[in-house]
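Here you go, one structure.
Here the complex is missing one protein chain, while the rest keep their positions.
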Amino acid sequence: MKTENAGNDSEGAREVTEDTQLKPKRRAVRRIDIFKAWCKACGICVAFCPRGVLVIDEEGYPLVNDLDACTGCGWCEIRCPDFAITVKDGRKTREVERRDEKEAT
Amino acid sequence: MKTENAGNDSEGAREVTEDTQLKPKRRAVRRIDIFKAWCKACGICVAFCPRGVLVIDEEGYPLVNDLDACTGCGWCEIRCPDFAITVKDGRKTREVERRDEKEAT
Amino acid sequence: MKKRQPRESLMQGNEAVVEGALYAGCRFFAGYPITPATEISEVMSIRLPRVDGTFIQMEDEIASMGAIIGASLAGVKSMTATSGPGFSLMQENLGFACMSEVPCVVVDVMRGGPSTGIPTYPSQGDVMQARWGTHGDHPIIVLAPSTVRECFDLTIKAFNFSEKYRTPVIVVFDEVVGHMREKVALPRAEDVEVIDRIRPTVPPEWYIPYEDTTQGVPPMAVFGDGYRFHVTGLTHDIRGFPTLRPDEIGPFMHRIHRKITLGLPEIQMGEFFQLEDADIAIIAYGSVARSARRAVMDAREKGVKVGLLKLMTLWPFMRVAVERVIKRAKALIVPEINMGQISREVKRVNEGKAKVSTINRVDGLTIPPGQILRRIREVS
Amino acid sequence: MKKRQPRESLMQGNEAVVEGALYAGCRFFAGYPITPATEISEVMSIRLPRVDGTFIQMEDEIASMGAIIGASLAGVKSMTATSGPGFSLMQENLGFACMSEVPCVVVDVMRGGPSTGIPTYPSQGDVMQARWGTHGDHPIIVLAPSTVRECFDLTIKAFNFSEKYRTPVIVVFDEVVGHMREKVALPRAEDVEVIDRIRPTVPPEWYIPYEDTTQGVPPMAVFGDGYRFHVTGLTHDIRGFPTLRPDEIGPFMHRIHRKITLGLPEIQMGEFFQLEDADIAIIAYGSVARSARRAVMDAREKGVKVGLLKLMTLWPFMRVAVERVIKRAKALIVPEINMGQISREVKRVNEGKAKVSTINRVDGLTIPPGQILRRIREVS
Amino acid sequence: MARRYEIRLSGSGGQGIILSGIILAEALGLYGGKFVAQTQSYGPEARGGASRAEVIASDEEIDYPKAIKLDLLLAMNQKSCDQYYRDLKEDGILIVDSTFVNQVPTSKAIQIPFTKIAREKFHREIVANIISLGAITEFMDIISPNAMEEAVLARVPKGTEKLNSAALKAGLMAARKFKESMKKGREPQEYHGED
Amino acid sequence: MARRYEIRLSGSGGQGIILSGIILAEALGLYGGKFVAQTQSYGPEARGGASRAEVIASDEEIDYPKAIKLDLLLAMNQKSCDQYYRDLKEDGILIVDSTFVNQVPTSKAIQIPFTKIAREKFHREIVANIISLGAITEFMDIISPNAMEEAVLARVPKGTEKLNSAALKAGLMAARKFKESMKKGREPQEYHGED
Amino acid sequence: MSEVTKLIYKYLRHDKKFPHVWCPGCGTGIILGALIRAIDRTGYEKDDMVLVSGIGCSGRMPVYVDFNTLHTTHGRALTFATGIKLANPNLNVIVIMGDGDAMAIGGNHFIHAARRNIDLTAIIVNNSVYGMTGGQYSPTTPYGMKATTALYSNIEQEFKISELAVTAGAVFVGRGTVYHAKLLDTLIEKAILKKGFGVVEVISHCHIQYGKQNRLGSAVDMMKWQRDNAVTVQRAKGMNPEELEGKIITGVLVDKELPIYQDEYDKVKERAKEGLSSLAG
Partner (left out) sequence: MSEVTKLIYKYLRHDKKFPHVWCPGCGTGIILGALIRAIDRTGYEKDDMVLVSGIGCSGRMPVYVDFNTLHTTHGRALTFATGIKLANPNLNVIVIMGDGDAMAIGGNHFIHAARRNIDLTAIIVNNSVYGMTGGQYSPTTPYGMKATTALYSNIEQEFKISELAVTAGAVFVGRGTVYHAKLLDTLIEKAILKKGFGVVEVISHCHIQYGKQNRLGSAVDMMKWQRDNAVTVQRAKGMNPEELEGKIITGVLVDKELPIYQDEYDKVKERAKEGLSSLAG
């Protein structure tokens, strides 16, 4: 996968609501951002997160509930119809990867 | 096959040039008629007669050459694109039938 | 408080078309969904099977047009409904129906064009296409309702004319009329005049399917009732078989045009509103005619002598009615939600007599009364 | 005995169309065979690959029209050719080209209609369809050659206009013109003016694909050259993206009509033959114009002051030319091999000034000089 | 010329605006004996956010079917309130769903939390539109409560009749309450759902 | 006004009528320096029996491209002879293929058995049309034999040049022969293929 | 008198229309013969027969038969036929189409009619060319052959009509050749009697527009080619792909049961009358 030349990450209309749940020490490791302006509260990310990391808030929007559980598998990102959720720097353990991949096919 | 109610054979525009080759005693048994007004001299009947009964005259029209050989298999009739040749009262022997049928499939 | 009237109901123009069709005896509908005509298909799919009719959603509009022609040849009154893009696709087979004189009805609910355009907004951009859309000279009848009730009435007329004159009839109206809901009280079935095609009475061997008659409309046999005739889109002789003979083609072409001309007195329908003393006449149809009516009333209040000729028949163009109007009116205003289509016809028959001015809108909106009123002031 | 001239040859109108197209830079042809236009496809299939062009026979005319629009968007001048039935099928995509302003050329060799009609006989029955065949208001240019040489010249014009005004251009002529062979001497390529669409010069980020300009024609980028713009048949804003805003739709619709109007002086082509002192003027086009010319000469011999306005551009209709003619002429004769189509336009712009009479034939034959001569006698 | 009433119901898709429009038109037309014309705005072919329905009522045949100057505007969200307020006559009535509309353009605005009532009293947001119809009935003298109830019952799905007539009544009540509160010149109180 | 020549070649499909028309037009136009217009009749879309080609030649531009009154009619079969004879001018020339045309409508008819010649002399019926072109050349002063030969050679398939120019000559000869026979006032003799 | 003479009198509009328009030796005439023999076998009444065609040489067939006949537009025959059949299910509707008619411009109607299982019989005259317009290539012109629009030889792969019909859902699919005319009688009879969408692909020859260009000889020569290259379904089973290369597999390819559209629609009528829906006005 070629990931270069996406260097314009800093600018652009798309601002991100930083996730409050994030514990300091983890910040460098992983973060899940939900861009409410694009999110349509469809619930897909929540429903199919293999780790139950996400929950639905009273307005119907996804909320990160258990970041520790997040394996960074990226399925929430990939299944979001609106490009409204992003997972950064997902480290995974082998067997978790294997299990999650199984779903892919 | 239902062959009734075709009783209007006598009248109608379609007149037939009686075949001159026909030997008297055979008349009752079999006759091949070629309706020149419709015949387009394509030669199909001649080419595919399994018995070589027909030949092509100098104008390109089919001509009955060896009526004795005719088995009355009817292929000339069936393959004529112009309904211009008819075989009447075809009696066949079993094995001839078998041989000719083979062609059919 | 008023009690609800028995047969009164609130319905859309599109629904009223279905009601009219069913009253007229339509029992076959083939169509393909398209905004803003889809409701016609949807309601047909619900209503037809209940009256032993047949609804089928075809693979496209070309197929839909073919299917309704086939159904009509088999003796069942048939119809399709679409909007601009689909109407364009129907043109070839529409011409076939004109040529082979097969009765059928085509509804075109007009949306903004050209091309995909503005599917959900009104327009009157297809009225010239309704007359000239298919290749070759062909006669055609085009009706244009402006109210929900007229959607009902003119659809019945459409079927009656198609059967009586053996020709396709087009019903066109803009999205506003199609989606608008109004209160209508449908008549009792027995109060509605329904005309069926004339069937041959002679024995089959005497039947001449394209024979000329005083009215120019030969009786029409139906597939299956023993007449075994031939139908083709090629130029044909009176027996229906292909011909290349000018002395057979000419008379045929003139007959299919003549049969419509002979019917003009009943085919051409319009409403003369406050025209008796009008110096200014507005000529309008569809939703625009409603705005025009309001404008006329407002202008009259201010003492302007203005009237409205509402066209309910667009084609053949109502020359006689316009000529009657310009006997007195010195100025004509033709408002349309297009770049000026019917106004061209008005100018043609006007022959320079009255001053013709047009109001045209192609931005997706219909023309409000105020815009017409302003023009009335300008010309008066 | 005369020696054969270098570039002289005997060719059909249909072949001349191909020659013209190749001169004009056409390098893509998609079509579907149909009498009497088939020769255009056939010769294209032979000639194009020799000049690194592409010929493809599509599954139908709808596909053919789609393919040439696609090719044009990719920067290659493209064309298709058909006759009535196929022309009817092309109408929807033709409207797309008008809406998205994609240059392309469509040739309609007219045969007898409606429907399958008389495939091998001439007609001028598609003239109104060429203007109004697709749904919605759309601008269009329609040219009509009457000689083999004009088939060549007007096809080049068609490409030039389509590129210059970013619009489809239709070339229509009857079967007689298409199949007739005449001696023509083709010019040297360098003597032929070829116009290409204006490409954007600004950097991609500044490019506004549907921006208004003084001439109303925005520069046209091509897929693949870095501009990455959007093309749609929906009403769109100046950037090409779908819009429902009346204040964006209105100006767009008026611009695409305005751009043609601004070009009328060069787009409208005709021939004024012996009209200076003419009391009677014939207005004709296509093969009928040839008969008319002969009739004029014969009548002149008998001292009748008659002239001919030969229309080489049918749409937009040549109002100015006709107005010029009726400045003097008191009677107009409009002969057509249809039920009267261009004659309606003549009447519209005539506004009752001159006496307009029509000669119409729909029996498969063209109008011979004698028939026109007789009419000249009647009106003179 | 006979009096012509122009009413616009506006909000976002899913708030049942179109159905309200139809019911209102039927209440006026079929059960109220008036001439009516009802139109609605369609978004792009694909589903769009905003939703709008208009009802014109008169004692004579209706010509122009769209609203010119509104006698009554119902705004179920802020956007439509801002967008359409200017179309209201001076003496026109503005009714807003105060659940979503926080800034009202006029102090004369009738503010009732239709959605809140629906949630809290009926635990069903969808009946908010029926509740609003109740309020409209209260504020428009040309509509009789019975006519409106008949119209509602004729259109709502079988089995939901009770719920909906209750909702309708709730709307009428809330509107009366609001009227009084205005008479009393007091600032209209937020509804707390006691009743 | 410049002299206008109208020629019609007629017969049945397969007799090469259309090709003859094109060659004749090229002989007159490309090699004879005249203005020419050539048209042909098409049957129904499917293959039809009769075939017809017309050539108009003139020193000025040609307007009406179809024949009005024929200067020359070539009839390669009886049907076309009967059908088209009436289109001939009084002093028009009628040439028939006497192989197939038995009844001629006028004693002035030029009767030459083109097909017979083709069969017997060239054993190729298809060259009958080229032979007929030879005869036409002989009887029409506006066509030079060289121009006609050039035209023929330019159109016939490679390899058949010899055959065709021979055929053309045969046509010229047969025509001369016929002329003489007429001068001698004798009944035109049937061609027997001695030469 | 002979069988054929009887059938001619019974089924053809022979008195004015013959000899027909087709070229000498054209296969289309042979197919017409097979058609009337097959119909005669079914015993159906002429009044109940409808023959529908598109545009093309084959499209001229309806003129000659004494049924209810309809010559529609190019490629659309099946859409008209669908309307006829659904409007009056008592009619037996046969649709005759050319390969261009059915597979080029009409391809979509063909697969959809098959999918819906409309009770029609579709006979396709596959002569691998656009005959009527003068020899352009068609979707069934084999790769490498010449046509007036493929002077440098055709570069497109051909459709296998019968195979496409099968995938699209046709319940009866048979293939034959004009040479094996008697087989055509059987296939057409079966297709007509079959409840549902029946397809008979007939390999025919257009020696005039296709044969000439490709030097395939006369009608007789092209029929010999059919004779020599036809392989029955049975025999084909025992052959490998290489052996089958370029062969014509003849016989019944598919014969299965599926509910037809009109029967399914009758159920719709019942359900509708049960007033299944409150939506309906």
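Should a chain be cited, it is by its letter among A, B, C, D, E, F and G, assigned in written order, with residues numbered from 1 in that chain.
Going forward, a residue touches a chain if its C-beta (ideal position, glycine included) is under 8 Å from a C-beta of that chain, and two chains touch if they have at least 3 such contacts.
Quick caveat, the model's predicted, so the values are computed rather than measured.
One of C:42, C:126 or C:336 touches the chain omitted from the figure, and that residue is C:42. The chain not shown here touches chain G at positions 104-108, 111-112, 115-117, 139, 151-153, 155-160, 163-164, 166-169, 258, 261, 264-265, 267-268, 271-272, 276-277, 279-280. Where chain A meets the chain that is not shown, the touching residues are 1-3, 5-6, 8-9, 12-14, 33, 37-38, 40-44, 47-48, 74-75, 77-84, 86-89, 101, 103-105. The chain not shown here touches chain D at positions 9, 11, 15, 27-28, 30, 43, 46-47, 49-50, 52, 54, 56, 58-60, 62-76, 78, 92-93, 96, 223-234, 241-242.
The criterion applied here is as follows: only the chains that are shown with their structure count from here on.
Shared contact partners of chain A and chain F: not a single chain qualifies.
Of all residue numbers seen at the chain C-chain D contact, over half occur in both copies; the interface is built from largely matching residues.
One inter-chain figure worth recording: chain A and chain D are separated by 59 Å, centre to centre, where each centre is the mean of the chain's CA atoms. Chain C and chain F have Cα centroids lying 56 Å from one another. Note: centroid distance chain A to chain B, computed from Cα atoms, is 84 Å. With touch defined as above, residues shared between interfaces to two or more other chains in chain D number as follows: 35, 85, 115-116, 120, 244. Residue positions of chain E with contacts to 2 or more other chains are 43-44.
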